[in-house]
Structures are given as C-alpha cells and as structure tokens.
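First the structure, which I've put down as structure tokens, then a few questions once you've had a look.
For this view, one protein chain was removed and the others were kept in their places.
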Amino acid sequence: MSAVMKNLARSALAVPGMVSVAQAAAPAEAETGYRFTYYSEDDSPASRSDGGAQERYKIQVHQFYLMMPFGDHMSWDIETSFESMSGASPAYTYKDDEDVTRVYMSGASTERRFDLYGSGRYYWSEAEAGATAGFSTERDYTAFFAGTDGSIQLNEQMTTISGGLSAGYDILNPTQDFSGDQQQQANTPGRFAAKGESIWQVSAYEGVGQVIDMNTVVQAGISVTHKNGYLSDPYREYAGAEVPYDIRPDNRTLLTLSGGARRYFPGPDAALHADVRFLVDTWDIFSSTWEVAWYQNYAPNWNWFVDNAIDFQLVPKLRYYQQTEAYFYEIPDHGVADPYYTADTTTYYSSDPRLSKYGALSIGLSLKTDFRQFSWTIGGERYAANPAYGFNGDEETPGLVSFWRLTTGLDYRF
Amino acid sequence: MSIKSLTITLVALLLATGCTTVKPWQRGTLAKPEMSWSPDPLEATLENHIYYSKEASFGGTAAAGGGCGCN
Partner (left out) sequence: MGGPCVLSVYTDCESGLMDRLEAEVRRLETKYSRFDPDSLLSRMNRSAGDWFDIDPETAGLLDFADQCFRESEGLFDITTGVLRRAWDFKSGRLPEQRHLNAVLSAVGWPRVERRGSRIKIPTGMELDLGGLVKEFAADRLLALMAEADVSGLVNLAGDIGVTGPQPDGTPWLVGISHPRRPGQAAATLPLSSGALATSGDYERFMVVNGRRYCHILHPGTGWPVPGGPASVTIVTDHCLLAGALTTMAMLKGKEAESWLAGLGVPFLLFDEQLTVSGTLASRSPRPHSQ
C-alpha cells in the first residue's frame, strides 16, 4: 500500500465509531523504537568515605523495542536492553570509633547487563490475553522471568477487569575468586555465602478500570509478590569479619495497592496522569509512591508543519517516594563490641541505605516531536533521595543515591 | 492515607459502574495515546528498572518484570 493510502486509512480509522468497538482491538500497525540513556549518580561525599572509591555509577543504556501485528487478532513484541556501567556502590556503612557514620564504597568496576523479553498477545472482541518470557544476564547474576496476563471488558465496555500472574527465578554467582573455599570464605565471605544461591519469585495482580466520562478513566489494583531464596546483598561485606555483612530473611512477601487516573482536557489539548501506590511487606517496610504528569500537545498550524504531520508533546513529571525502614536495618557501631558479626544467619542485619527510612523526589521533563511516522523523544530526570524527604530527622542514612538521567530516542510506526 | 481509604475508593468505583454510559463514538479521546496507562513502553521499562534497583519497593503493575542483580 502506498504512503498516501496508509495516511488516509489511518485518518479514516481515527474517526470515532468507524470500527465496531466489538471488533478485535489488535494493533493495526507495527512499531519500533530505540532509546539511549545516560545515567550518572552524584559522587559520594569524600568527608564520609573511609578511603574506598568515591565515583558512583555512570550507566549507559541502549533499549530496543519492536511490536508487530500478526494477523487480525494477534501481535508479538520483543524488548531488549544493554547496559554498561562503571563506578562504585556502597559496600557497607558503619559508625567509627568517634561515632562518625562512614560509607565504604566497593571498588570501581565495569559491568555489563543484557536482557531480552518477548511476548505475544491475542485479542478478542472484548478481551485480550498475553504471555511474556525473558531473561536478564550479568557476569554475576542471571534472572529468568515468565508471566501471563489478561483483561476483559464488561458493562458495555465501561469496565475493564485485568489480572496477571508471573514467576521469576534468579541465580547468583557473585564470586570470581577461584582460590580454595576456605580462602574465599575468608576474603569475600558475603560473596562466598551467595555462591550458587537462587531466588524464586511469584507475583499476582488484579485490577479494575472504569470509564467515568468521555474524558476520564480511572483504575485500581492490588498485587501480591512472594520472594524466597538468598535475598541478602552478596556485595555488602566487611573484609576480615569472615561472615557476610548483610544477612536478610530468606523470604519476603509484598502487598501493593495502587490507583490511577487519566483525564483529558480538550481546551488546552492535554492529559493529566495521576498515580499512587502503597506497599507493605513482611520486612516492616511501608512505602507510598505518588506520581503526576501532564501531557501537553501542541500542533502548530503552519503549512510546513501541517504538511509533514509535525506536532509536539511536552511532558513534565513529578514523583515522590517515601518508605519506612526494614526491621533489621542497622548501622553497626564499630566502637563497641558488636553482636552482629556472627555466623548465626538467623540474626538479620543490613546497613543497605535502600532499607532505611527515607524519601525521594524526582522531577522529569521530556519532549516528543512527531514527524510523519517518526517520533523523536528527548528527556531528563533529576532524582534525589534524602532521609529528610521521608520525615527521618533522627538518623543519618549515608549512601542514598541522587542521580541525573538523560534519555533520547526514536520511534517509527509502519 | 491508609489502606482502608483506598479500599473504599475501590468499592465506590465499582458502585459507580453503570451510572453514565459513554457511547462508543464518544470514545475517541480515551483512545488517544497520551490517555493510556503507559504511553511509552521503553520509558516505563527503564523507570521501573531504575526505581527497582534504588528503592525497596517494586511491583503494583500488571507487567511485573523480571529481576536483576542491580546495585
């Protein structure tokens, strides 16, 4: 079919009511996209470092996506990403003899990660179902994932009930030390303990969406996830202690409740997104996530722009996250005889800042430019985590991350 | 904000079902890409991945995604 016919056919299909709503909603055209992201964490303050590397992660991410319709009722897609990262991450946190909290950063390293996901979907007149499988691989970590999901529209298609089930299996291989076991245990006890360990994960999701009026749709959902296996961080270790420096329970159950709304404003030709998520888990963590975004469209009425179907979309985003600490979060005090350095793996402790009480604020801005069948996207995000943002004025939680992110990429529909 | 109030919202939502009907030909707006729950799949994947590796929380969406050894 010629480009003229494609443009006209797409435009005809866009007229509301042209196609029976009961007809399968399979995607009519293929889409492919690429994104490049540069991600840079703020350096760890030297004053708090105990001598380890200070330069934190710099990550470059390449992402690729391809979705193809397959017949009238099906589509398939693949999504893949490749990351290369260098920099250090906090290995352990402690209070020194003067009770100053210090962070030891693990040595700078260069790592690569690759993942690939494939999925297929089938569309009925008022329902759809999909299945996804994929893996993620790194030098020291391999993860497999499979899931299935579906949705059905009820009540004259005003209500959508959706659900999903997924499972994951991760294998840890954190030690590259090929010396004898005893030596490994002495040199890198955390990594040695995690050698060959694995994690199982199962997750279930149930949601309901509701059309409120011509311009508004809302949804609410609940999910339960259970993890079982080696959940400690193998890289948090204190050389010389001969026991792992991070021992967490071997299972964790998380419950989330989420809600969201989308509202279109015809006057300014813009859409408002609002999303909220609450999470509780068996590690006593309670968290809430609040997100708002504004999708502002702008289509200039000048000939050249109109002829080339050029329009713009500016999207400012605001995100707030807050969590309480895990019940075993602890900054060990090296000034006192510490009860934690034992080989008893049922006494849990971790100084991972991600398990502390803190909050995080993020602002983002992106611009999408459509040109005929192409869309070019460029956007940035600033993220800063801070104990104060999580109403934690009592204790220091060094090692929390702040980062800048720049993402740009191209999409093509055909 | 408690879990209870969210549950009430959920129930209220279910009760609201059927009060107004938006005719199929009035649904053009809802079909706009910017009205979808996740307009940019690659951006959503990346965000989930970053927040997963930097925060203690994850999940809550239909597409839960897989794990990684991200530090």
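Going by the order they are written in, the chains are A and B; count residues from 1 in each one.
What we mean here is this: contacts are C-beta pairs under 8 Å (C-beta built on N, C-alpha and C of every residue); 3 or more make two chains touch, one makes a residue touch a chain.
Every value quoted in this text rests on a predicted model; they were computed, and no experiment measured them.
Asker: Looking at A:M214, A:V243, A:A261 or A:L367, which makes contact with the chain not pictured?
Answerer: A:M214
Asker: For review purposes, identify every residue of chain A that touches the missing chain, sorted by number.
Answerer: For chain A, the residues touching the absent chain are 1-2, 4-5, 7-9, 11-23, 214, 266-269, 297, 301, 303, 306-307.
By definition in this document, only the chains that are shown with their structure count from here on.
Asker: Express in whole angstrom the distance between the two chain centres, defined as the mean CA positions of chain A and chain B.
Answerer: So the centroids are 14 Å from each other.
Asker: Please name which positions on chain A make contact with chain B in the complex.
Answerer: 14-17, 21, 33, 35, 37, 39, 61, 63, 65, 79, 81, 89, 113, 115, 117, 132, 134-136, 138, 140-141, 143-145, 147, 149, 155-159, 162-164, 166, 168, 170, 172, 174, 199, 201, 203, 205, 207-208, 210-215, 217-221, 223, 225, 233, 235, 254, 256-260, 262, 264, 266, 271, 276-281, 283, 285, 287-289, 295, 297, 313, 321, 323, 326, 354-355, 360, 366, 377, 379, 383, 385, 401, 405, 407, 409
Asker: Considering only the defined contacts, which chain B positions touch chain A in the complex?
Answerer: Result: residues 1, 3, 6-7, 9-10, 13-14, 16-18, 20-22, 24-32, 34-37, 39-43, 45-46, 49-51, 54-71 of chain B touch chain A.
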